[in-house]
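One protein chain omitted, others in place.
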Amino acid sequence: MSLLVGLFFAIGTYLILTKSLLRIILGTSIISHGVHLLILTMGGLKTGGPPLLGLQDLPFTDALPQALILTAIVINFATTALFLVLSYRAYKVLGTDDTDQMRGNHDE
Amino acid sequence: MSWLHIMILIPFLFAIIVPFIYRVFAPRIHTGWFVLSVPSVIFLYLLMYIPIISTGETILISVPWIPSYGINYTTYIDGLSLVFGLVITGIGALVVLYSIYYMSKLKESLHNFYVYLLLFMGAMLGLVFSDNILVLYVFWELTSISSFLLIAYWYQRERSRYGAQKSMNITIFGGLAMLAGFIMLSMMTETYSIREMINQTDSIYEHSLFLPAMILLLLGAFTKSAQFPFSIWLPDAMEAPTPISAYLHSATMVKAGIYLVARMTPIFGGTPEWFWLVTSAGLITLLYGSLTAVKQTDLKALLAYSTISQLGLIMSLLGMGSASLYYGTGDEASMYAAAVLAAIFHLINHSTFKGSLFMVVGIIDHETGTRDIRRLGGLMHLMPISFTLAIIGGFSMAGLPPFNGFLSKEMFFTAVLNASDMSIFSMESLGVIIPVIAWAASVFTFIYCMILIFKTFTGKYKPKKLEKAAHEAPVGMLVPPVILSSLVIIIFFFPNVLSQYILKPAMGAVLPAYSQPGEIEIKISAWHGWNTELFMTLGVVGAGTFLYLYLKKWIGIYSIYPYSMTFNNFYNQGLGKIEDMSLTLTKSYMTGFIRDYFVYVFTFLIIIIGGSMLFLDGAAFDAGNNAPVSIYEGVLIISMITAALTVLFSKSRLTAIVAVGALGYLVSLFFVIFRAPDLALTQLVVETVTTALFLLCFYHLPEIRREAVRVKFRMTNLVISLGVGAIVAILALSANGTRLFEPIAYYYENSYELAGARNIVNAILVDFRGIDTMLEIFVLGIASLGVYTLVKLRISGRDRSERTK
Partner (left out) sequence: MKEPNDIILHAVIKVAVVIIFTFSINLFFSGHHNPGGGFIGGLGFSAALTLLFLAFDIETVRQNIPVDFKVLTAIGVLIAVFTGVGGIVFGAPFLTQAFNYFDIPVFGKTELATAVLFDIGVAMAVIGTSMSIILSIGDDH
């Protein structure tokens, strides 16, 4: 499980380090999956009952990480959308999706 | 809050309302009239303390500022701070009055001017009245900043900006050194209060940090007080308007270093290191300043160097006076204590005569349009009052009777003669040099005073070289220098009144052994028989007159010394080099390529997390908490790995997107397995919407190209990403294996009773951690607005570039 998280991070990082905007966005999205799984892992993978009271008398899994992840997922959705639109506009305005060509003014 | 605190805060508060006053009354009434009330009121208020302080009492009022760090805003009034407070507000009031006539109310942006001036005044008052070293430091830097702003007041001029930057660089550098010294001091004594430090003098002296702390503190003091070789900023600071030069750069701010040395004398004084450092710095500065002043052709530059030289004089007096602490009490101790008295006496005298001289120079500048000695001359008949004022100030500075400068100069000679007889601090061999330096410097002081007076006011009037026809200044401009000049004479005739009420308490603050009145009898008198001091003065006058008359013959000597060897040149070269170097350094890593920045980020991530895990033994593996991997999970993991790798190696964007989407669905399946139904549902829907979004966007975006990149590039990426992956995997494993405390989730189990909800996750979201969720939807809203703006509203500039593409 943890190894999977590591793999997600490795692939995501590799994608972010490439020059294409597309790949960078895909990379962030993979890393965020990794983060979700990481938080879940940290909460312990005791496969207990779902955190619903009154369902059955099993021990629950840790509900706090789940709440955190739920928030993370939704925020991730918003930021991904923003990032997408940003890159889309950048591509339209600058005519490239190569980050190397997207440098600002050269005399900073 | 006591009245004293309020008095210190008044300038700051008034600075806030000055712009409004300016706006309301702007061209009709000069803003200075309003500002004038501030220093006047504080001056009168401080006068009330003289009777209390002169009996040897001190006043300590404390207001907590940052109590958790033991930082209190403690005001402390003793003789020393009172002297400074009076000088600051007294000269301040006169300078404001003078500036009303000097600064045109039509042309100048007066609100800026007076805001900076009040800022400075408040900072300076805070500096001298605070007992807490950190508060003192804050005010110290505030004076540097306000001085910077005032020097650059005419920011259109390049010289002003240069001078402001220079003074800022040097004084802030010194201030930082001083801060380090302060911190060392507080480490030694475990207090921030100067009072309490003085009580622990013995333990400080034995501490290993004693010498570093002392040197750092002195660096601060020397830079502020323009001691050699840090004096180079003061002449350039003369670009400020003349009232400012009179106020900051001769009467008050440059004396902050003197104040610090005097304040710290009870802590460090009585040791050979302190004695030698302070005395020699002072003497060298004295000689250097007077020698350099002689060759100046700009009146203000001349005054600047003379200020440097006079500051050196005061500094050396304080240094020699510190020997008194070595002896404690007794005849020898009081002999050197006289030097401290002389230092404070000269400090006051210098403020009076130098202030009036600056104002006279300002008048000349204002009425003739130039300060160049070569273009001036014969103003005696045109400006008789200014001439008289210049004579009073100049003769006082030269050390002639019947002006106060004579008294303090005589006391200075007494002090150097005493010092040369000193039998401690290995003075036997070197002691002779001190009177010689002092005498030579006095000769040159005499010469430049004569230059200042006679080159400007006598000789031939050269109206063609002047921009305006010279005439006497308006009355208001003459009042402040007249007051100061009359003080110069009054002090000469009644020095002991001043001494009784002001100087002795101040001396008591520097030398705690004499803090009670009546323990020491020092009479200041103009006539004390035909002694060595008098002969020295006569010699100064004789040699000075002789050299002044033959000035043309030997002035050429100065040009022998090459400019490239001056400290000014070193400063300019050094500054240029540093700027170049930092530019190169910054450019070397701020490449502008986003990938490079990512490389930095990830590399530091690996180093920091990996390093801390390595050194703090954070990596602990414990499989005990892990649930066994079932077949379902195994299959899921394998398919997730496949999906992730597909993203990595896919050649078409569609494959990549679909693979990422598949990954998301698989993750949501994982959530199901790990008993997180809410998550699974959310993930499922989010993934759907996100994938739709991706597809929409990629409809417009280009196809992923084959990246034709070098192997090295790929290898770097590979290494870094593998590193990140490994680090995170280890992190996850050890987080899994380490249980520091019970999961707090058990506290949520009574969610049904508390929130009426059986779904704990939901109860956490909407109830227990409601603010989180609320802010989260804020984020959502902001993101949607951002997207909307990006797509719909186009900035006209961008649109244009889009069209050109």
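Here the chain labels run A and B in written order, and each chain numbers its own residues starting at 1.
Note that a contact is a pair of C-beta atoms (placed from the backbone, for glycine too) under 8 Å apart; a residue touches a chain by one contact, two chains touch by 3 or more.
Everything numeric here is computed off the predicted structure, so don't read it as measured data.
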Which residue of B:Leu551, B:Met613, B:Ile641 or B:Leu693 touches the chain not shown here: B:Leu693
Touch with the omitted chain, as defined above, among B:Leu106, B:Ile631 or B:Ile771: B:Ile771
Touch list for chain B against the chain that is not drawn: 677-678, 680-682, 685-686, 688-689, 692-693, 696-697, 755-759, 761-763, 765-767, 770-771, 773-774, 777-778, 780-781, 783-785, 787-788, 790-792
Touching residues on chain A - with respect to the absent chain: 50, 52-54, 70, 74, 77-78, 81, 84-85, 88
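The definition used in the following text is that only the chains that are shown with their structure count from here on.
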Computed distance of Cα centres, chain B from chain A, in Å: 45
Parts of chain A lying in touch with chain B, wherever the complex brings them together: 1-23, 25-26, 29-30, 33-34, 36-38, 40-55, 60-64, 66-67, 69-71, 73-82, 84-89, 91-95, 97, 99-100, 102-104, 106, 108
Parts of chain B lying in touch with chain A, wherever the complex brings them together: 590, 592-595, 598-599, 602, 625-627, 629, 637, 640-641, 644-645, 647-648, 653, 656-657, 660, 663-664, 667, 670-671, 673-679, 682-683, 686, 689-690, 693-694, 697-698, 700-702, 704-705, 707, 709, 716-718, 720-722, 724-733, 735-736, 743-745, 748-749, 751-752, 758-761, 764-765, 769, 772-773, 776, 779-780, 783-784, 786-787, 790-791, 798, 801-802, 805
